[in-house]
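Just one protein chain is left out here, and the rest sit where they should.
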Amino acid sequence: MEFLAFLDVTFFLLAGLGALVGIIFGAIPGMTATMAVAVCLPLTYALGLHHGLALLLGLYVGGISGGMVPAVLLNIPGTPSSITTTFDGYPMAQKGEGEKALKICVVASVVGGLISAAVLFLFAPMLADFSIKFSYVEKFLIILLALSVIASLSSSMLIGIFSGVIGIWLSLIGDYGISDGGNGKTRLMFDFMEPYLFEGFSLLPVLIGVFGISTILLEAEKGAKSGLVNERIKLSKGGFFSFSIFKGRLTNLVRSSFIGTFVGMLPGVGGSAASVLAYTQEKNLTRDSSQMGKGAPQGLIASESANNALTGGALIPLLSLGIPGDSTTAVLIGAFTLQGIQVGPLFIPENADTWYVMMTALVFANIVMFFLMFFAIKYIAKVVMVPKHILFPIIVMMCVVGAYAINYGIMFDVWTLLIFGVLGYLVQKIGLEVAPLIIGFILGGQAEVYFVKSLESFGTYSIFFTKSPIALVLWGLILASVVFAIVMGLKSRAREKMELSQVTGSTHTLAGKGHDTNKD
Amino acid sequence: MESGLSSLLSVSIDFETSHLFFPKVINWLMAGLFVLILVTKVAPFMAAVKRGERTLPIVGEARDNFRFFGTLALIAAYFYLMAVVGNMFPYTGYGFLIVSIVFLFLMSLLYLHDWRKKTITILVINAIVAPSLAWFILAKLFTITLP
Partner (left out) sequence: MIVSNKLMTSVGTAALMAALSVSSGVAMAQDGPLRGNIRVVIGSTSTGGDTYQNSAIVVDQLAEKLDLNMKVDAVGASSAFRTLDRDSRGNTLMIFHDQSYLGHLYGVEGYDDIFEKYTVGPTIAINPGNAYLVPKDSPYQTLDDIIAAVGDGETVRVAIQPGGVSEIGFSALKNAISIEHPGQEDNLVAINTGSQSDKNQQLFDGQADVINGTVQANEQYTRLPEDDQKAMRFVWLTARQDTIEQAPEEGLGQTSREQLLEYVEPNVHVTMGDDESFVFDKEFFFLYNKDMDPAIVEQIDEALAEIYAEGEIQEIQKNAFFIPDFKPSDEASEYLAEKMARYEEIINNIK
């Protein structure tokens, strides 16, 4: 237990400080865990390896968790992986259950984080060997499975799929990246756009543009009337939080945590796929998912436990293969190289002390995150009490900072905000859906690389079925997901018809939703 | 039969043109879905518009034009000027700081419904404090590059 010598007060203070700063970064729309880790990376020079790792892991855990705050309260995902949190979080906030929603998120987060830490600790080398069984083919199927949520996400399946395909199309603009194994040639654009769009649109500006800026445009159109973001928000009025919410949801919690860990573990499959996949599975497997997307706690649980489970998952390939599992761990690798420490298959056996130190920091950061968030939520939730004429300009400003900083200072990323803000507005106006579009956008690039690379190396479509037993299992899941979507679609259509015959002139809050349901 | 199937499924991708393969798939998919939607959704909808039961989105809707286009114009000006001013003080973040203060003030005014002295004072303070704080913490403390 030599590593205990490294654990001093400073160590815990730094892990705690990291969690706090991380939460703040995550909570600001546009600032991500990756950015928090990146800006604090130079500090690790001065701090030494173990103290540095404490700070960085704290930032990582805090940053991923912080994303839930704007997702729930403002309908803007603070980090890409909290996108599915907006689906149920914001409707709950609108019903005045913002505080309750956030507390559910916090509990789900800490459970996800701790489960993944346990998995990391116990099974890292074994899982790393399992993860390399996933080649391009299997990774493509995982992306396809995550994409299948699109079909069941929207009120009309056709509209949902169409929106998703548009999202994929948008993600393909730019070059077919060399660093992904592409040939670096651009497509889907005109020559004059090349100086700006060479690398395509960046995910984060697109995300906060579509969610943040377009929400502001929709409000502006209505004259930004009420002083508050939503008049109906009466804090804590709509039901208090109690742990009994988790009763009967343990399967969901554990399943989502494992999905998060698992997706985090696969190098190259981005972190945002984790929460989407967990959300898909909850939607498919649970008995009653009709409320999901309208403010169901189960959606929050799935989303948040999965995205926090990412942390432990993404550390698995980092520490046992030397390969980062997501964008944040890719920055984290710098902390090791700066100190002259190699990460690779022999890292854990050769650096046992560092390994235990990291586990301690990870677990501690999760616990600190939990207490910080759980007790601060009451105050954080008051953000929605800030009048619109103060809140909106600040949101725009913070979106600008986040967009500009995400790629270390690219002005076009700021313009992307406006482009996608307007696009998001139009999309909702003409009755398409934002959520599938964004999921398509997030997963589109990866879908392309894995699909094309699989075909390039095997030269036949049949490889997607014959590659391995894992592929067959994934096909089973995809099939189940699609069948489920169709059944759900038929059911809701039947229900709608019944309702429509009873009630005339329904009221819809979202302009876009109004169109589809009526067009059905 | 067997060989027929496998030749049907076989595909060869030339690396030089592999950047066009997936977009082509997606283009066709998108076109197909678009036609489907045109037939099943848009056509009935347009018919309903003709009968006067429904209104066209965007053009046929009531809108607070002043605030809507004001917001668009302000944001566009904000983004544009930030780069211009920022270019005068390279990599100090002053462009962001100065233009943000002006932007916050104007946008707050745009959305303000009750023009009392007190609310305007709050608004001015906010317009100065918020960007300064953001600039100080991010550009100075964390040395993040800002325009």
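When the chains are written out, they are named A and B in that same order, and each has its own residue count from 1.
Basically, a residue touches a chain if its C-beta (ideal position, glycine included) is under 8 Å from a C-beta of that chain, and two chains touch if they have at least 3 such contacts.
Note that the coordinates shown come from a computational prediction; the quantities given were computed from them, not determined experimentally.
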Quick one: which of A:41, A:102, A:372 or A:423 touches the chain that's been left out?
A:41
Would you indicate which residue among A:242, A:290 or A:337 is in contact with the undisplayed chain?
A:337
Which residue numbers on chain B touch the omitted chain?
15, 89-92, 136, 140-141, 143, 145
Residues on chain A facing the left-out chain by the touch rule are 5-6, 8-10, 14, 38, 41-43, 46-48, 51, 129, 132, 135-136, 175, 177-186, 195, 198-199, 267-268, 317, 321-324, 330-334, 337-338, 340, 342, 344-347, 407-410, 449, 453, 456-457
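Definition applied: only the chains that are shown with their structure count from here on.
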Averaging over Cα atoms per chain, report the distance between chain A and chain B in Å.
19
Which residues of chain A touch chain B once you look at their complex with the stated criterion?
35, 39-40, 156, 158-159, 161-162, 165-166, 168-169, 172, 175-176, 182-188, 213, 216-217, 220-225, 227, 388-390, 392-394, 396-398, 400-401, 404-405, 408-409, 411, 414-415, 417-418, 421-422, 426, 429-431, 444, 447-448, 451-452, 455-456, 459-462, 511, 515-516, 518-519
Going by the contact rule at the top, pick out the chain B residues touching chain A in the complex.
6, 9-13, 15-16, 18-23, 26-27, 29-30, 33-34, 36-37, 40-41, 44-45, 54, 57-58, 63-64, 67-68, 70-72, 75-76, 78-79, 82-83, 96, 100, 103-104, 107-113, 122-123, 126-127, 130-131, 134, 138, 142-147
